[in-house]
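Before anything else, here's the structure in question.
Selected chains only, in their assembly positions.
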Amino acid sequence: MKLAWRTKIGLGLGFGLGLWLVGTGRAFAQEGPTTAELAVAMNTFFLIVAAALVFFMQAGFAMLTAGLTRSKNTTNILFKNLMDFVMCSIAFWAVGWGIAYGTSAGGFIGTDQFFLSPVTAEGEVPVMASWFFQVVFAGTAATIVAGAMAERTKFAAYLIYSFIISLFIYPVVVHWVWSGAGWLNTYSGSTEGNWGFTDFAGSTVVHSVGGWASLVGAMILGPRLGRFGPDGKPRVIPGHNMSLAALGTFILWLGWFGFNPGSQLAIASQANADAVALVAVTTNLAAAAGALGALFTAWLRYGKPDLGQTLNGVLGGLVAITAGCAYVDPLSSIIIGFIAGPIVVFSAELLEKLKIDDPVGAVPVHLVNGIWGTLAVGLFASVPGNTGTTGLFYGGGLTLLISQFVGVVAIGLWTVATAALMFFAIKATIGLRVSKAEEEAGLDIGEHGMVAYPDLSGAPAGGEVSGALAR
Amino acid sequence: MKLAWRTKIGLGLGFGLGLWLVGTGRAFAQEGPTTAELAVAMNTFFLIVAAALVFFMQAGFAMLTAGLTRSKNTTNILFKNLMDFVMCSIAFWAVGWGIAYGTSAGGFIGTDQFFLSPVTAEGEVPVMASWFFQVVFAGTAATIVAGAMAERTKFAAYLIYSFIISLFIYPVVVHWVWSGAGWLNTYSGSTEGNWGFTDFAGSTVVHSVGGWASLVGAMILGPRLGRFGPDGKPRVIPGHNMSLAALGTFILWLGWFGFNPGSQLAIASQANADAVALVAVTTNLAAAAGALGALFTAWLRYGKPDLGQTLNGVLGGLVAITAGCAYVDPLSSIIIGFIAGPIVVFSAELLEKLKIDDPVGAVPVHLVNGIWGTLAVGLFASVPGNTGTTGLFYGGGLTLLISQFVGVVAIGLWTVATAALMFFAIKATIGLRVSKAEEEAGLDIGEHGMVAYPDLSGAPAGGEVSGALAR
């Protein structure tokens, strides 16, 4: 059909005007950025807030660990908890990030992006935001070990340990699971070409890695003087400050609202918002249920409600839900968390029987519950994760459970092997443990020439320090 | 008018092209999600951040309460402050949320959505996010009571109390005021079919409920041994750690920036952003003014500036502004907050005269200032709230003040009646108060077989504990 010229004109002008109108319409609608840009900005904002909360967990670990150990070692333990994040920040900037997220060599290790030199693509969350979120996770893995090795580890040895775990041991595990190209998971929506290991926020990747290193370190160090009597019977060495321990636990609980929801990595869509909200709820319920599980177990077993066990129950519940928080429903999160409670109590007993001294219960909380939580995904996952499968109780059969088992074992072997090598190397060179005399006197005097509470404890007031600052 | 076919064609094609252009325009504008979806995501993000801050108030209450009581009861008070949020999380998941926000039975109680089983509609903030925000409010109401009943309440009794208040007593009040279908308020923009009771973030709904339960609990328990001498004169029982008390207050002040601004429930529009920003400012100014009011009152009355009174002045100012923070201007918030200061001081004196022992001042802070702040809305509201009325000083007459009075009385009666029933039932069964011997020795030894500061206080180091963990 041939159009009359008048119609053509009408059409042409209509088209032109339409274009103008759409332009105008856009102008009205878009005095600001596009929605794509806003989504990027919102996700960046989300990652930074979450990272700040996770950073604050450093304070939580410091207070918890200091509170659960003796005042003669408080300066030392605070110092270590500070320095592990310091060492981690530098190590993860220089090398760790590149190993974790650089171009993959066969799914085993990243090979570029060292010294934080990646190219940022327009239209994406800035790499700097991702690095910031990941460095605080690395710091969490590193700091867990401070508790298990407390009250007897040399300060310099600890500096080296925390540098190496953040530089190499932990980033390799991240690459295997979270890089998008790892042999344990490729985030491809299927298990093709990978093992389909699923760990949403790091029950294994972060907590078990820290937990395995804790176990190895505590075994190589040996127990604190007096922890087991001449008859081999365990003796209680109470921590010096339950207020700090409780504060630390509350801070950690708070930080977990960055740790787990933040691991969705994005919030700027309905699906992401739904996921983040679910994660906040399952995280909170598992923490509460973990407290109840530990409270009742310890109460029944020892006759009294025990605050220390219950605080560790909270943390055990949090560690346990970390792997599956985005894949399970609230009821399942309560079950997973509740079971974490007795796991904390009985694991601590088992460690005692094995004469392994873990002053703050890092192994029960982070290792054993890290494993439990990771396997629990294979049981309770009702939402299929990034490998497309659900757990045993939700029709997925044993596939996911087996994947989880493979990941737990592989990461366990890696961490035990590298941590053992590292700790033995430190032991053989600068030494891992302080002298008996220093341990008796306290590491604060021995390592730092001061005490944490000169006014309150009546101890010598740090007169040995020839420092410039008046403290 | 009949159009020529040529014109029709021009028209038709113009229409078609226009449609295509608009489609294209949308495609350019919307490489990401729609703005509606972004708004939902931003509001979800906002609620979760606010909820995390409110959660952290649990740490604030724990530190404040522990700091203002004696070290022989510190483990116990920390333990209770932990467990009330644990019990609350489970109770509010199972039943509390449903009573608060389920389908209304006549405006009095919700009847479904138990065990967190609601249907989520697309295009809205996820119910999980709303639950998370509400559960931390429930936890706040619950934890207030720990302070008033400190240093003499049985641990098991406290567990039961905190479960019941979160399961039933508090959620019913929420339903009355915040469910959108309550008899005190229906959020309909008018007072038709409801009383128009206005409480933006919970001066009454949260703080007075906790405060009434505190008052009833403290009265039924009776004062601590030695709080009043044989002559009936009050004796000061100083708290053991002002650093913890100050830290707790700072944390609570911080948490209030989630509590009050978060209660707008949304931020993703100009109006919401304006409201949230106003709320942050009025909240901060009222806290500062409350500190000044209490400082000057106590200074004039007792001759010295008193830190404890001033900390409670901060909290009193925060409680008082909570009801009206979105409806008053900055100057009014300063007046409301400043008056909260003397209210804290004089209420504490009145309690002493009545021989009611409230170790941390929970009743002056949360009950009396909760009432003051709620009534103050009826005086100072310059922005009409969800019932369309302003306060007495802004041309609204007595309508709103009367509404506020009705709400205060109704919620007071409900809470006193149910709390009294609950506490008497606990007293008659498992018992509410520890033995005199246990109270003298401290609840830490009596209830938990340990002390909070074995190194620092020279007390026995928890040797009675046959626990597995070395603490």
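By written order: A and B. Residues from 1 in each chain.
To be clear about the criterion, contacts are C-beta pairs under 8 Å (C-beta built on N, C-alpha and C of every residue); 3 or more make two chains touch, one makes a residue touch a chain.
Treat the numbers as computed from the prediction; the structure is a model and nothing was measured.
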(message) Please state the number of copies in the whole complex; 2 are the ones shown in place.
(response) 3
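As a working rule, only the chains that are shown with their structure count from here on.
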(request) Could you report, rounded to a multiple of 5°, the rotation needed to superpose chain A's C-alpha atoms on chain B? (result) 120
(request) Could you give the separation in Å between the centres of chain A and chain B, each centre being the mean of its C-alpha atoms? (result) 30
(request) Write out the stretch or stretches of chain B touching chain A in their complex. (result) 6-7, 9-11, 13-14, 17-18, 21-22, 24-25, 28-35, 37-38, 40-42, 44-45, 48-49, 51-52, 55-56, 58-59, 62-63, 66, 74-75, 78-79, 81-83, 85-87, 89-90, 93, 115-116, 120, 122-123, 125-129, 131-132, 135, 155, 241, 244, 247, 447-456, 461-463, 465-471
(request) Name, in rising order, each residue of chain A that touches chain B in their complex. (result) 3-4, 6-11, 14-15, 18-19, 21-23, 25-26, 29-30, 34-40, 42, 45-46, 49, 53, 68, 70-72, 227, 234-243, 246-247, 249-251, 253-254, 257-258, 261, 267-270, 272-274, 276-278, 280-281, 284-285, 287-289, 291-292, 295, 298, 302-312, 314, 330-331, 334, 345, 348-349, 351-352, 357-361, 453, 456-457
